[in-house]
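Presented below is the structure to which this report refers.
The other protein chains are all here in position, but one chain of the complex has been omitted.
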Amino acid sequence: MLATLFYEPSTRTRLSFETGMIRLGGNAVGFAGTGQSSVSKGESIADTVRTVAAYADVIAIRHPKEGAALVAARAAERAGVPVINAGDGGHMHPTQTLADLATIRQRCGRLTDLTVGLCGDLMFGRTVHSLIETLCRWGNIHFVLVSPPELRVPQYVLDRIDKASGCSYEQVRDLAGVIGSLDVLYMTRVQKERFFSEDEYVRLRDTYVLDRARLAAARPDMAVLHPLPRVNEIATDVDADPRAAYFDQVANGMLVRMALMAAVLDDPLPGYGDEKRQTPAGEQ
Amino acid sequence: MLATLFYEPSTRTRLSFETGMIRLGGNAVGFAGTGQSSVSKGESIADTVRTVAAYADVIAIRHPKEGAALVAARAAERAGVPVINAGDGGHMHPTQTLADLATIRQRCGRLTDLTVGLCGDLMFGRTVHSLIETLCRWGNIHFVLVSPPELRVPQYVLDRIDKASGCSYEQVRDLAGVIGSLDVLYMTRVQKERFFSEDEYVRLRDTYVLDRARLAAARPDMAVLHPLPRVNEIATDVDADPRAAYFDQVANGMLVRMALMAAVLDDPLPGYGDEKRQTPAGEQ
Partner (left out) sequence: MLATLFYEPSTRTRLSFETGMIRLGGNAVGFAGTGQSSVSKGESIADTVRTVAAYADVIAIRHPKEGAALVAARAAERAGVPVINAGDGGHMHPTQTLADLATIRQRCGRLTDLTVGLCGDLMFGRTVHSLIETLCRWGNIHFVLVSPPELRVPQYVLDRIDKASGCSYEQVRDLAGVIGSLDVLYMTRVQKERFFSEDEYVRLRDTYVLDRARLAAARPDMAVLHPLPRVNEIATDVDADPRAAYFDQVANGMLVRMALMAAVLDDPLPGYGDEKRQTPAGEQ
């Protein structure tokens, strides 16, 4: 029994958790949006999670506040119920990162010795922070960070790259000048809800748009990733290009969440139980 | 695995799809209202559907905009996932029509050679448009269209009747004068959300109300249908009358949706797989 506690809406993440659990042979309950839950009565995350831990075997939580998943995990610990972070504010989105990694390996055949471009809102994009953090564990990645100055990655993320084995980065404002060097291009949505003003959002959202013309300068085997939903950062005429990998990410997202839920429930997937696990070389 | 993508609320339609799929042995996930989905982040229908097609085997979509189901069907086509239109704006509501047809055949024993009255908001009522379109395929129907001048059926619907084999229509303003001639009376809700102003809604909503007094002039075997929800178009004192067929429509609605989902999934219902299908005679 999975409980999905989504304090923010997310079709993709919630439905992939729910269908994943059902495909594993389990069931799912939950809420989507605080209007449906006791949050509107002032209940704390810890109380809600401790309550739901009495009903469910595993909890997936999405929350607008950074750190909410950690609070939830501590509250559910006593009941022995694992909590999966399905995105906490601008902080992390680890299951999206698992989908990203699966897709990169599918396309590139490896998770190391890559030049990875990340483009758009690198300040508030939790998927960007999660992906950089995780690729740093594998090592030997050159990150090309493409963003306007106002939306650069936070300093703690740069510090993480500096500490990682064989990793380096460059920060640029222009996608066109670097796209030809990339193995992977990770586009991100300029998220309206993270902005302080409508004006600032409108000014910046069209800066980093990928279309067929810009894509022409990329390598024929570059993989274009995007955590979705997109607004207009990738023109729909790119969808049919074989380099477009973002709908593969969606499919992989369900599969990695199935694997993760099976793992935290100590329920080995059929045929995979005896295999040795592959672990990152650069793990610290 | 069914996904219900309901961009507009609909208890009846959504729950009948979901319980129908569960009764077929499957499962259902989805959302009800855009507040629960990534729509609020500006995602297009096509992207949402293409995403959900990675999780589900069949999709049922309800959307306030005409043509949304067609867009959805095209987006899901590549993934080989069938999309069922669960109502698109003022355009069509084909599974309601299947429920209507099942109920008419149950009551009248046939779907042709009938005098069918449709009463209320005939301009915005998508169930009316769907039902007329479909009965025209069977042929030999006389339609009695009862509405205020402001809420008449659109011209393209009248054109459809003109082209259909053995079909005819009359447009009247008064239910009392025609009720005695009807085999079927299809009442519709004057939908507040389709009106331009509150004043216009209030002025028109009470015009075409069916109560016991008015029903007295009808034939003893006339069937009263309504797609529900009703507000006050049918007085509750009509519910106990044997001519009231609208709660039968509800039950039939789940059954026809089960049959439809089984059909689009190529999953023949037990005991029905070898039967020859009955097709409309007037099919064009």
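Lettered A and B in written order, each chain numbered from 1.
Here is the rule we use: contacts are C-beta pairs under 8 Å (C-beta built on N, C-alpha and C of every residue); 3 or more make two chains touch, one makes a residue touch a chain.
Not measured: the values here are computed from a predicted model.
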Which of B:R12, B:R74, B:R152 or B:R243 contacts the chain that the document leaves out: B:R12
Residue of B:A28, B:V209, B:L225 or B:M261 in touch with the missing chain, whole complex considered: B:A28
On subunit A, residues whose C-beta touches the chain left out of the figure: 1, 3, 27, 29-31, 35-43, 46-48, 50-52, 54-56
Residues from subunit B at the interface with the omitted partner, ascending: 9-12, 15-16, 18-19, 22-23, 28, 32-33, 35-36, 189, 191-193, 228-231, 236, 247, 250-251, 253-254
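Just so it is clear, only the chains that are shown with their structure count from here on.
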Geometric centre distance via CA averages, subunit B-subunit A, whole Å: 40
